[in-house]
Each structure stands twice: as structure tokens, then as C-alpha cells.
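A single protein chain has been omitted; all remaining protein chains appear in their positions.
Up next, subunit A:
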């Protein structure tokens, strides 16, 4: 290989003195060592949150011993306290957490709440009046809409916000990527939903979540409840029901819970089916306030994945290439369904 011509101005020689390669390695390893000592716990927890695979194995190979070491040194906590003011996250503390110590049975593993134990009385809340053909008064006005969930809640959150901005509805977009009801290590949705309902007091909540589900729940006697048999669905439904109950605020709000369009991957389809079944069961006691919006049959009719479907007489791609999420066009379809239900429930959109 020979160079005939060079662009001398392009390859600016770096400034500063030259050191040896072993100095470069030393610098990086000194930095790495300090970070392991100061952030070992955080490296370990990052690894634990990752999806299974070689990257997780690699991070945990370093993170587990580093975390062990950091647990025994008082300095890590001090560093966390000093840098806490830089964190952009709202502190997620308070009531409603799913992570109560598991007792016996799946419902207890779900963190208590409705659903387990003795047979609960059936109330009028369990019936959607419109399904019975009964006319009821609409809620007066939708002023604040909360759109939340995991990555599935995007881009429907921004689409709803744009659409409703002209009516004066304030849309709070609060998607938490990579989280799930069966995955409490990043966000405990029990705590988060309580906090969202308390702080925002939305009259309507759109929930679209389920891209990161399928994780085992803690069960009785240290055993874990694996996805996706009925036991797992019981725990999922119990947790979802608590969230629905929180969001509906004793009937002051309406909840629009979107079911999952089946993903392309077969393994993902099994999880989605369990999640969808659990959502349907979870909503039963609150049918007067909680609307389960069926995205499964809209995007995957007949239980078959398809990337494109007919919209307005034209074949249109509705899924992202990952085979899980909806793209803008698909999300637009979902938004139309949500808007239709909002209009049915509220006398007026906006103040």
C-alpha cells in the first residue's frame, strides 16, 4: 500500500506530550479502579437490569465483585450523597410498592392488594354502563391527560399531546423506557403509579406497557414464578389491578389500558398473550372506569404478526423494524381509538 497524496491539514497532530502505551493503559485502569471502588454497586445493578446475553455477562463479571467490594466500603454512599443533586430523576419513594416481601401464593407475591384471598364482593364498578346500553353522564371536562408506560407509550404520547394541545388539554408524557410490571429493579410501577396519580391528578390515564415483561416474580419460599403460566398471570394481573385502581381514583378518572399487539418473535408472543390475558382479568372489577383497548386484534388480527396493514385504502407499515413497537403510522391508528373513547367518556376535551 502506498500513499500517493496526503491531505496534511486533515490529520492534525494531537497536542500535548507523548507518553508510553503503558501510561495510556495505566490511566484507563486507574480510572476504572476508582470507578469500581466508588460505583461498584451501580455497575452491578446496571448488569442485573440488562437483558440476558454476553453484554450482561461481561458487565456482571466485573460488577458483582466490584459491588461486593463497594458494599464493604463506606465511601460509595458518601459519593452518592455528594453527587445526588446532579440527578435529573424525581425521587421515587412512598407508598404502593410491589416489592413487599412475598408471603404465600402468587397474589401475595404481587405485593398484596386486590385479587387474592377471600372472594371479593362484586360491585357496580365491575360493569361498563355503555356495554349494558345504559346512558350515564359523561365526565365534565378532560383537562389533564397522563400518557404513561414503557417505550410502547412512544410515540402515541407525543401524538396525543399534539392532537389535544389545540383543545387546551395538558398532556403529561411520562414514559419509562426499559421498565415493566414484572421488572421492578428500574422503576416500581406500584410506587410510580401512586406518585403519578397523587401529583398530577389526571382525569384520564393512557397506559401502554409490556415490551419488557416476562421476568419472573418472587414467589413463596424463595421460589420464583416463571412466565408465562397462569400463576405468573395472576401476579401480573394483581399488580396491574392495583395500578388501575390507583389511576381511576375512586371513579374520578378514566383509565385507557392498551393491550399488546403481538410481537414478531414467538417467545415474545407468549409473553404478550399472558400480559393481555392478565390485563383483561385485572380490569374486571373496574370496568366502569377502566377501558381495555384492544390493540391485539387491530394490529395482529388472527394472532398473526404483520408489519403492514391497510390504512385508508393503502398498505402502510405500522410496526417498527424491531417487530415490537408501533411506528408513527401505527401509533396514529392507536391514537384514533383512544380519542374515540375519550370523546365517549368526557363531555369536553379541554377546559
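One rule holds for everything that comes next: a contact is a pair of C-beta atoms (placed from the backbone, for glycine too) under 8 Å apart; a residue touches a chain by one contact, two chains touch by 3 or more; residues count from 1.
Heads up, the rule we're going with is that contacts and distances are computed from a predicted model.
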item	value
Listed names "Probable poly(Beta-D-mannuronate) O-acetylase", "Cytochrome c oxidase subunit 1", "Molybdopterin synthase sulfur carrier subunit" or "ABC transporter permease", matching UniProt entry of the absent chain	"Probable poly(Beta-D-mannuronate) O-acetylase"
Option from A:27, A:95 or A:347 whose C-beta touches the chain left out	A:27
Per the touch definition above, residue among A:165, A:220, A:252 or A:347 touching the missing chain	A:165
Residues in subunit A touching the chain absent from view	1-7, 10-32, 34-35, 38-39, 42-43, 46-47, 55, 58-59, 61-63, 79, 83-84, 86-89, 158, 161-162, 165-166, 170-171, 173, 176-178, 186-187, 307-308, 313-317, 319-323, 327-328
